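Working notes, structure below.
Now for chain A:
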Amino acid sequence: MSEINKAVTVRSMWRKERQLPRFELLGKIMQRKKAKYSFLMMLGIIVIGIIGPWIAPHDPTKTYYEAFMQGPSKQFWLGTDAIGRDILSRLLYGTRVTLTAAVMASAMTFVVGTLIGVTSAYIGGFFDNLIMRIMDVLLALPGIVLALAIVAALGPSQENAMIAIGIASIPGFSILVRGAALSIKESGYVEASRSIGSSNWWIIINQLIPNIANVLIVYTTMFIGGAILSTSALGFIGLGAQPPTPEWGTMLNEGKDYLREAWWLATFPGIAITVVVFTVYMLGDALRDIFDPKA
Partner candidate 1 sequence: MTQFILKRLMSGVVVLFGLSVFTFMLIHFIPGDPVRIMLGQRATVEQIEALREELGLNKPLVSQYVSYASGLIQGDLGTSLKTGRPVSTEIAERFPATAKMAVASLGVAVIVGVGLGVIAARFKDTFIDGMIMMFSTLGMALPGFWLGLLVILVFSVHLGWFPIAGGTGLLDIVLPALTLGTLMATALSRLTRAGMVEILSNDYIRTARAKGMGERIILLRHAFRNVMIPIVAVIGLEFAGLLGGAVIVEQVFNWPGIGTLAIQAISSRDFPMIQGTTLFIGAIYVVVVIVIDVLYALLDPRINFSAKREGA
Partner candidate 2 sequence: MTHVLEVSGLTTTFTKNEKAFKVVDDLSLYVRKGEALGIVGESGCGKSVASLSLMRLLGKNGKTEGSILLNGQKILSCSEHEMQNIRGKEMAMIFQEPMTSLNPVLTIGRQMSEGLEKHEGMKRAQSKEKVIELLTQVGIARANEIYHEYPHRLSGGMRQRVMIAMAIACNPKLLIADEPTTALDVTIQAQILQLIQNVRTERGTSLIMITHDLGVVAETCDRVMVMYAGQVIESADVRTLLRNPKHPYTIGLIQSTPHRSKGQKRLYSIAGSVPTPEEYPQGCRFAPRCDKAMPVCLEQNPQLLAVDQASDCRCWLYQEHTKGTAVNA
């Protein structure tokens, strides 16, 4: 198994690290069609996440007794659900719920995963070996199953789902980071830095991290996409956000029993998830193209 992991790590290692100053990055994004549109889309989604509650036409938890399971209409653009709540308003509120969960989970993955990946690569030897064995064990479980096991222990709730997804992504993330860090560690300038007596932590903070920053940005973006999918999956099977929270996966769960009667219940939240994840992946892809034009 470690052979295959190695192959995958090597494949995802970056041949050449180049760092771009912040504004140059923004400039590069705006120069490219794919990067520009996915970046603007993402910006739009974030704005909706922030102002969603103000632009929502209705209260997402209010029941309209005169409108149970109504199809899209002038009053309820995307229809109402089984207990008469406005789907559009729930979707708009849900943007914030989903984005927050995914970003928090990915932030956890990012911090812990980077720490593990970088120290493991840098220290090497027995420590590296041990850490990688442990990651091998955790990688034997599909991410969602690992997350489910953790949710099982912690109990089903939005926060616990977030924590579980964050933890479950750490093995994959740290292995990717380790691969990138190893390629930097073996480069000439780290050797040179060590030869003039720089301390380990100085090298890690000033040389390793800045040089894998590009890789980290791309991986984190990709992992946010995965986290959105996992969050909604847990919501869908009833082990994530609990009703009446307007989380997209939870909404699909509520809609799945009414496929025959109300197609809109099971359609719009799914479209929302797909559009957001698609945007995140496109952005990640575009960032990868910018950082590594050869790949």
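General observations
FYI, a contact is a pair of C-beta atoms (placed from the backbone, for glycine too) under 8 Å apart; a residue touches a chain by one contact, two chains touch by 3 or more; residues count from 1.
Per the selection procedure, all candidates are chains of the complex that A comes from, given by their letters.
Keep in mind that what you see is a predicted model, and the values were worked out from it rather than measured.
Note on chain A: across the options 1 or 2, its touching candidate in this complex is 1. Residues 1-4, 7-8, 133-134, 136-145, 148-156, 225, 229, 232-233, 236-239, 249, 252, 255-256, 259-260, 263, 266-267, 269-270, 273-275, 277-278, 280-282, 285 of chain A touch candidate 1 in their complex.
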